[in-house]
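Data block below; observations after.
Shown here: the complex without one of its protein chains, the others still in place.
So that you can tell them apart, the chains are marked A, B and C in the order they are listed, and the count of residues begins at 1 in each.
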């Protein structure tokens, strides 16, 4: 087990290295770049040249990369030029991380608690009304572009009915205290319940939007694998033992059926990051996705590097975690 | 368990199946009759065999009795009276209470029949917890003894192990342990040995013999292998195409098999006393060639003794005129007594 | 997938093709389970499967529309007959005789652009899918047919690609080309699909390698090339093609997302639904229909493709013959 984890981590390092190399060269090859973003129409050839020099963009790419690596090892990934000018890109990452984690976790929870039960009962009543209905729903879930769903939700719940805020993370007037920067959690910790509630209200629409795709996927996997398990001999054995519905559902059906689901949830993390870019843009939600979209539009190299590397790393780690979890719940792997 | 108690001296039946009929088929499609008016009795402590090729409906029969057929897309008719109550009329809850307590079952493929992600111990113990209301710890201790009794070495270790860590034979033993956990009065064994190697088969059969037969639990033995029947059963029902074609006590049946199909089955067992150059007479064709019972004898297309009437009239199950004891037969043109393939 | 599981599936598959799936004749399919080939029985079930029928119909209609778009569209997609009515106070010309859906904010007929859009959308979808498929085929076949070290190397590459969330990768590729265009968009979308196809192919090909008929072929001394292309590839294509149908839907949606993030094809002279939707965002609350029409089209078409793909997947998978 341990060896497995170590090996995977080493692979992760390798992958990250490759990604960073590709990333770096790619960014440097891009036309334009931070200077244009910084100076805009005020960029005369002179000022541009001067800036290039100060920023060391006039050196050869390998040299720049070595600089980058060297700095990176010292935990310095450069400075944001646009998204949050002057902020160390890594700091920026950590400032934005809680927002996105808060959002993704809520979205994932929403997806899981709706998708798995629905998937189970759909499979139980295979071909029934609930089944067909929820299948269609899940298919529509993937067919609707995430950002459009966001627009529609916002249009009705915020603009038309003024039920929920359309953008942002928390009303600054509340002047809430920050501890972990997970606003909902902070609100609870400091007993500023109004702040927590306000933060939550800001989360609802984005979370629903973000949950749409994972919901669809998890639902479909759950349904498929429950269908399969229900036809397994050991379920029949369990029935022949006269066990109660509850035991059979939990111990014999779900425990087996959820194995593939666990992996899927892991894979959804990638989808969540993707969705976060769109969702956070639509809802002006100050998370990583929002930073990423901005960094792309305004060619904020440092931020792009950190965010993409972090995305890759996070993705790898989560999947490693999933594999470990898988091993824990599946004895066939654990005891091999 | 304590020392095997002798079989009760009563002769009244424990389970009596009457006109059991099972039809599959979703709306819009011609229903498929898997079991067609099957009737037989099981007396306490008796071992009854249901014999036939795969697809002859023997497993469906057992599942019907256990109430384990998929709820949707099939119709079950007839009755299966288990000391006084018709199991087919019980609702789901009542049936659950009886399954595993009064009636237990073991299945063909011991690997796929065990939950791969739950330890053997738990899988045995859960029955005890369910039906004997035992606490987990007590149940586990009991399970340990059970595993020991079915001859699994080092049971306390096996308790914690998972199916994939056990050998085929041990898995089947474990299944038996689960089935016998609550000392059921009827055990249905569905091809319990087919998935095992020959050497193991013998062991398992012996195990069944001593644990079930000797302890007075009635046993329904479902198999396609008359060899198994010969070793175990008191009475044999031969099924074909969903109907019983021949019923007789073991020795009677082996002594004078009358139905060509039974003969075919017998003929396909290698016999040690057979002459060297004697070749196995296999039954030509497959179940797929059946004609429906309604328009004659389903076996006719494959039958070596088939005559015109076989394809015209549906034979009925009647007492064999020439037999001494009760020997039911469904054939227009049976083999002469003592006749051999 | 554990070898146990794989073995099980193969048995099931054999059972399926042999016609008797276990001792219990399964509800519904008994009548047809008599020795039919997998594909054959799949088709038999598809014909009756409403899900598939709906999906197929939608897809067919969409393709037809795309093919005959220029004949159907009442106006050209670029001419701006309604430009006279476009003012900043009233940027979207209302529906009117001859222009049932009104115009867009450059005075072009919305209906015509929607109809013509179908073609561009189909092109983007198909090309992106094909490109992704091609890339996947190369990598997957390499890994699948050679196995061993080649497999490891190729799969590392695939992992690198997989380790980036799809949209990120797409964004990266989209920005990579200095000058954005329809082609950069297509490539961006397809790159995301390559690793998925690669994995899929490799997976099914590896299981093929250990499968009986391939082993037999190898035993008979057939060379790797022929084995790969005559035995393994054809038998592995089923799931890949299913995936392709699903990817078509995805690409159309991805195209929309990229346009929304401003990284789509800037040239809107040949309309495409994703682009139309992506650009309608700033008009959303003043003229929602500008966004709703293309969105509706996308949803319906994506839905159609997904329905078809899903039902195909279910039909072709021996384990789902229930």
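Everything below uses one rule, namely that a contact is a pair of C-beta atoms (placed from the backbone, for glycine too) under 8 Å apart; a residue touches a chain by one contact, two chains touch by 3 or more.
The rule is short, and it goes like this: contacts and distances are computed from a predicted model.
The chain that is not shown carries the UniProt protein name "ABC transporter substrate-binding protein", picked from "Malonyl-S-ACP:biotin-protein carboxyltransferase MADD", "Heme exporter protein D", "NADH-quinone oxidoreductase subunit M" or "ABC transporter substrate-binding protein". Across the whole complex, the hidden chain's contacts among the shown chains comprise A, C. Here one chain is not drawn; of C:99, C:284 or C:303, the residue touching it is C:284.
In the complete complex, the residue from A:69, A:188, A:267 or A:333 that touches the missing chain is A:188. Looking at chain A, the residues touching the absent chain are 30-45, 47-48, 50-51, 53-57, 68, 71, 76-89, 92, 95-96, 98-99, 154, 158-159, 162, 165-179, 181, 183, 185-186, 188-192, 194-195, 250-251, 254-255, 258, 281-284, 286, 290, 293-294, 297-299, 301-302, 329. Hidden from this view is one chain, which touches chain C at 80, 83, 86-91, 105-107, 175, 178-180, 262-263, 266-269, 281-286.
To be clear about the criterion, only the chains that are shown with their structure count from here on.
Among the remaining chains, B is positioned farthest from chain C, on the basis of C-alpha centroids. Taking the mean of the C-alpha atoms as each chain's centre, chain A and chain B sit 55 Å apart. Work out the mean CA point of chain B and of chain C, and you get 50 Å between them. Within chain A, contacts with two or more other chains are made by residues 332.
Residue positions of chain C touching 2 or more other chains: 4.
Taken together, the chain A residues at the contact with chain B in this complex read 232-234, 236-244, 247, 251-252, 255-256, 259, 329-332, 335.
Considering their complex, residues 2, 4, 51, 156, 159-160, 162-168, 171-172, 175-176, 178, 249, 253, 256-257, 260-263, 274, 277, 281, 284-285, 288, 291, 295, 298-300, 302-303, 306-307, 310, 319-320, 322 of chain C touch chain A. Note for the complex: chain A touches chain C at residues 11, 14-15, 18-19, 23, 26, 29-31, 135, 139-140, 142-148, 151, 155, 159, 220, 224, 227-228, 231, 270-271, 273-274, 277-278, 281, 292-293, 296-297, 308, 311-312, 315-316, 332-333.
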